[in-house]
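Here the structure is laid out as structure tokens; the discussion comes afterwards.
A single protein chain has been omitted from the complex, and every remaining protein chain is retained in its original position.
Presenting chain A:
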């Protein structure tokens, strides 16, 4: 009992340090820094390097990590946040997300993907108090964490720059008028936040005993949950949220086992978003000032093809692979097509209705599992499982995300991120249904007119036909009254509501239809591989889908297809390594957001 609580507190203090940084940055820059998790990973990795390779003592390790992560924080702000200060909030969200992908996969290339043992540097089991056993390590972690929090609190209250940070967090415009140097204060906030994150990385690494470049994303997500639980922007909230989440996780893990950790984290996160989005300590702004995506497309009009051009492209898509391409290339084509379907679901949700989803792998996974389980366990025909997969994915998408419709902007994105991770965690944990980590295999291929659709070309024709139907569906929806209503929701929710549009309903509808499309894509995905497991539907799939639509043009159905060809087809054809590929996606996403926000297939009006 007590030792579980202590373990939770020790682990939770890492979350608290990370959450403090997130909230500090959110307060000062009004940005959710998705790259913050990577700072933790870099802290852990560089800490490992200093202590193991260079053999530094703990105090020197902490100093070194402070320097490395402080610099990283500065770089993140200068590259990915400051240049986008005037852009709509989604821009900084995407750019910090891109930076996190770049840093994580860059670290993976430098340090190698393997898990390393992090030396404890301190004893872990040498002390006792009452019946409780613990080590110098636990005490050190708690003392360093609490010490840092106190120093931060003192700094914010008593020093000139600390007060400047608080002033900016309270009212940016007023602070600027009073002559506070905003740029410098924001740099400072990023540096402080990142140092806290880096130190958390060292402490967390010692505590967890082993580290890998992906450690950041797991711990980082918990920190998001902690910051949201405490109330984004509230520093006492971040500390309370971190410690509370640490303890809740510790008890959950001791009851249900280690796999349950992610499930608990994201369930907590979603429940907070549903029940009390402002968190334990946060204040909720009563009225949103500006739309999330709004003029992100600013002056962007999508490229429109003439009907005959579309017809030629469609015929070519059927004929060329049939006469000119080998099976391997056709298989790449199949992947391109499935990702294009997934991306089109995002074109509706994010491009048309303006709700940025960071978890579109969720409906894909739900569709894939539904179809796989129905065709293997109940022997249902693929053609019947297809619409069912779409409907199940649609319903679950709506049910899981719709409680966040009362929220706006950032919170919707956090909710979708949590949904994506929750679904993946559920696939691991609900083994009575999903067969757990080992997944579902021997999924039978569909049959058509008595023949099995399993040759690459046959699968390609099937998927391509469905893609064209989806494309038609999306284009028609965009041109309808419904499409116009979604545009209004995307552009300005307050004005839309005052024009008689029930914004929450239309967001739900967009997610429902998007979920349906992604679910269909998932069913095709399952049938074409014949095998699925939870790891197939990780956050990288959601990221890829988002990168595809941002690259192609968030608001362009054609862009989704072009983006899929560029991002799925090319790397596959070039046989790029997974890490290199992710790194490229991240860099591309960053470049597009910074330099060509309208995407490849959007053109600038006038």
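The rule is simple: a residue touches a chain if its C-beta (ideal position, glycine included) is under 8 Å from a C-beta of that chain, and two chains touch if they have at least 3 such contacts; residues count from 1.
In this section, contacts and distances are computed from a predicted model.
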{"item": "Candidate names \"Ferredoxin\", \"Electron transfer flavoprotein alpha subunit\", \"Branched-chain amino acid transport system ATP-binding protein\" or \"Oxidoreductase\"; UniProt protein name, chain not shown", "value": "\"Branched-chain amino acid transport system ATP-binding protein\""}
{"item": "Touch with the omitted chain, as defined above, among A:473, A:566 or A:587", "value": "A:473"}
{"item": "Among A:107, A:244, A:362 or A:496, the residue in touch with the chain that has been omitted", "value": "A:496"}
{"item": "Touching residue (missing chain; options A:71, A:482 or A:594)", "value": "A:482"}
{"item": "Contact set of chain A toward the excluded chain (per top definition)", "value": "283, 286-287, 294-295, 297-300, 473, 476-477, 480-485, 487-488, 491-492, 494-503, 505-506, 508-509, 513, 605-606"}
